[in-house]
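Okay, structure first, notes after.
Missing here: one protein chain of the complex. Every other protein chain is in place.
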Amino acid sequence: MDKVRIGIIGAGRIGKIHAENVLRLPNAEVVAISDPFADDNLREWAAARGIGIVTQDSEDVMNNPAISAVFICSPTDTHVPLIKRAAAAGKHIFCEKPISMDIAQTKEAIEAAEAVGVKLQVGFNRRFDHNFQRVRELVQSGQIGDAHLVKITSRDPAPPGKEYIRSSGGIFMDMMIHDFDMARFLSGSEAEEVHAYGSVLVDPVFAEFGDVDTAIVTIRFANGALGVIDNSRKAVYGYDQRVEVFGSGGSAAISNDYPNTAEIHTAESVRRDKPLHFFLERYNDAYIQETVQFITCILENRDVPVSGYDGYQAELMALAAKRSLQLGRPVKLAEAYEFTKQAHVKEGIQ
Amino acid sequence: MDKVRIGIIGAGRIGKIHAENVLRLPNAEVVAISDPFADDNLREWAAARGIGIVTQDSEDVMNNPAISAVFICSPTDTHVPLIKRAAAAGKHIFCEKPISMDIAQTKEAIEAAEAVGVKLQVGFNRRFDHNFQRVRELVQSGQIGDAHLVKITSRDPAPPGKEYIRSSGGIFMDMMIHDFDMARFLSGSEAEEVHAYGSVLVDPVFAEFGDVDTAIVTIRFANGALGVIDNSRKAVYGYDQRVEVFGSGGSAAISNDYPNTAEIHTAESVRRDKPLHFFLERYNDAYIQETVQFITCILENRDVPVSGYDGYQAELMALAAKRSLQLGRPVKLAEAYEFTKQAHVKEGIQ
Amino acid sequence: MDKVRIGIIGAGRIGKIHAENVLRLPNAEVVAISDPFADDNLREWAAARGIGIVTQDSEDVMNNPAISAVFICSPTDTHVPLIKRAAAAGKHIFCEKPISMDIAQTKEAIEAAEAVGVKLQVGFNRRFDHNFQRVRELVQSGQIGDAHLVKITSRDPAPPGKEYIRSSGGIFMDMMIHDFDMARFLSGSEAEEVHAYGSVLVDPVFAEFGDVDTAIVTIRFANGALGVIDNSRKAVYGYDQRVEVFGSGGSAAISNDYPNTAEIHTAESVRRDKPLHFFLERYNDAYIQETVQFITCILENRDVPVSGYDGYQAELMALAAKRSLQLGRPVKLAEAYEFTKQAHVKEGIQ
Partner (left out) sequence: MDKVRIGIIGAGRIGKIHAENVLRLPNAEVVAISDPFADDNLREWAAARGIGIVTQDSEDVMNNPAISAVFICSPTDTHVPLIKRAAAAGKHIFCEKPISMDIAQTKEAIEAAEAVGVKLQVGFNRRFDHNFQRVRELVQSGQIGDAHLVKITSRDPAPPGKEYIRSSGGIFMDMMIHDFDMARFLSGSEAEEVHAYGSVLVDPVFAEFGDVDTAIVTIRFANGALGVIDNSRKAVYGYDQRVEVFGSGGSAAISNDYPNTAEIHTAESVRRDKPLHFFLERYNDAYIQETVQFITCILENRDVPVSGYDGYQAELMALAAKRSLQLGRPVKLAEAYEFTKQAHVKEGIQ
């Protein structure tokens, strides 16, 4: 194969971003895009980019023999059936995070892809960011010794709308899941147990859905290292994305990215502009890089850099954190899966 | 009174520092210093500073009618009897932290001072530091809105010796107690519950005494705000003292103090010298300021800036954190006092 | 016109960069590329990018009626004849800096473009950089009051090769010319006089050509403001691009851009990675933006953001600085043009 021909499933914001990023690559091509709400606007958008097929039915993508890989960018509750369907069609899969809200189903989806040997990459884009990458390198190369503490700050500039919150799966599954993945990525160890505190301090609407908008989760890793993640749905100064890994030989910490380096001295203060405000501008390059890597791994038949297992583990941490908040005690990851099974029994899902 | 005449009890490192700092003040005088191990060296040291009385018996200080205030700088297990004795003698009291390892006794000591109306200030020197003060001002003045998250990093450059560790009372009571006080100082709210994770990652000697050298404690405050403190006994790059308060209107964060601002660009990197390495150089001014305030409060008959209650609350947080680590679950401060009473029963102390 | 059809003249590094940048734009197209050394490699490169015409003769570009604008990216001594030729052919012109080494000829070229009404933009890419732009905005909006001092640091990571140095025109015309333009761009005033100091400290090869590798030039602006530029051909830590404008109401300063924000604390120091090392990565976005602006100005028939006059003035400053170094005294810009005329007489050029 000299070129990966791609179908995009889901033409929302993130679907379009992936499409645009693929379009830049010399070794990939967007053949089709599907969305239940595909309309003239989408057709125009696609035509301007040389995307030949626009359809309302994802089956048109799945059945197209020219397409060898799909990007699943549709709502979370459709991810698992689409992964299974794509696997059945022998197509490589890039799936947005989380794979699902239901850890058992996530497992099934991963197994479906493994069974037929297609690649499955999960959209933890931050792993490809220049800052996080550098911290990872510093840790992996032993430059700060053994990791003792992993600290992650992740705050959004503004909370999402009510409809989004309703179906988001909660702060741990929707927002902190990126940080759970980062905790594993940076520490080089698996989490064994987590403890969560959460509050509704930004907007009472979160309480309506049993959700919180402010949370601190601590983590005990298998190797004895400890971690902490703090999330807020609203940082008035913009998108706040920092990490620190502290180890026996020193520490590595990243601060935010800024639109410029200008420092302004006045009679009042010394100030600079706020950090980059939104995840799309902050992680623009990371989104491109995850796509580049996915395509390259297909063409060179290598393991993808973010596996289904990575997606599964982060979901397990999110689930454990959620239960910890509900139960008011630390929860082991080993327990978390059991909870789900019980829930299935209770809710009659199995 | 135009001048406060002072007796120093305990001539170790911190006792001498307080003595030197008092000696700078125009409105205070060091009349006597006592230490069970007072010897010719101490007599020489005192003579060079015009301190007239050097004694092995603290009773010589307590019985001296010229002395109106004492600095209790002796080992922790002597604090409570000395506070009671000083109170009985009608002397104002500055006591190093913690007041005691036993919360019930701490309560008794505070009540003893209150009963006779002498002032009791606890040695939480960091409250007087230029950086922490500035964050407190920013929070109190509403410049960052309501506090949502309080994050404190506190790491020592190197662990203490084995003998120190043995009698230290553990990381929460010995080291994190400063951070517990800071959490209250900065958040403006009381802690309701804490959860602790701890590990032995720096030196196995800590495990010998049932202690840890690395810890993360999370806090749920009464007003819904959340907090987190991380401690390590060994940061190879020096003394690490940072806080961040994040609120509805923004955040205020302090970084470390450095010996100079020089930035060195070479073919390898851009670097600067390490932060100030030791608490004595880092908090030099804060030690002076706490003394200035104590003296001023006596002379002007004002409330001291760090009360016995402040000492008590920080000890309660330390106790709750210790129990949390032992029990593997969050512990309410309200529970912590109960634990102690039960322990007393069990251990036959009452 | 809905699209600007472009011919690139000169297929060296910078010619290819401009071609690639134009290729990203929806409203422009690269129709042809010419280079006296055009070969199969270039033909392959062009074919892969859909550039239909590759030729050794720039006349093929000039005579092509489909082409409405040219990018002149050939050696400096060809700029003036090519500008005149393009003007005669009615094509808009983007010309790399400097327009020429001979200020009188530069004037002629500008007049040739003006006479026929084609646009002429000069390649001062730094004007489009996010950092410099922000300083300009701060100055223009009055946020730092009236400008009193303009300070520019500009250092290369490593000196060019001997052949390059020989024909470079010297440090003022080749390297500091960007900074002369920046001085005008940021101060909002014209230079009246300059004074130059220069030394050969990096490599004796510069002395062979009567050139220097280290220079400081000070500037007296028409409005009384003062400026200083320092250049070095070799900063071992990388590309160093900083400015500060100090005014009656404060100052605005920019520091370098870095590949990441990671700060590494070890037992030795606190360090970070070196700044972005090379002008192509540092000014990548600025190169794109200057192209975007040029195309937009053609399509909307607006004045270009960097005019021929801007190129002329920067050359005049470079010329004055060169003479100042030769004569050992400050040189007025008004004098500089006279020097050239005398030189013409002496060298029999006229």
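Read from first to last, the chains carry the letters A, B and C; within each, the first residue is number 1.
We take it that contacts are C-beta pairs under 8 Å (C-beta built on N, C-alpha and C of every residue); 3 or more make two chains touch, one makes a residue touch a chain.
The shown structure was predicted, so the numbers you read here are calculated from the model rather than taken from an experiment.
Displayed chains that the missing chain touches over the full complex: A, B, C (touch as defined at the top).
Listed residues C:Thr55, C:Gln105 or C:Ser232: the one in touch with the omitted chain is C:Ser232.
Per the touch definition above, the residue from B:Asp60, B:Glu114, B:Asp146 or B:Asp257 contacting the chain not shown is B:Asp257. Only one of C:Ala104, C:Leu149 or C:Val205 touches the chain withheld from this view, namely C:Leu149.
Take chain C: the residues that touch the chain left off the picture are 145-146, 148-149, 151, 153, 155, 195, 197-202, 214-216, 218-220, 224-228, 230, 232, 234-237, 246, 248-251, 328-330. One chain is missing from the display, and on chain A it is touched by residues 235-237, 240, 265-275. Panel shows chain B; residues 130-131, 133-135, 138, 143-144, 249-257, 259-267, 273 of it touch the chain omitted from the view.
Criterion: only the chains that are shown with their structure count from here on.
At the chain A-chain B interface, residue numbers used by both copies make up over half of all numbers present, so the two copies contact each other through mostly the same positions. For chain A, residues that reach two or more other chains under the stated contact definition are 249-251.
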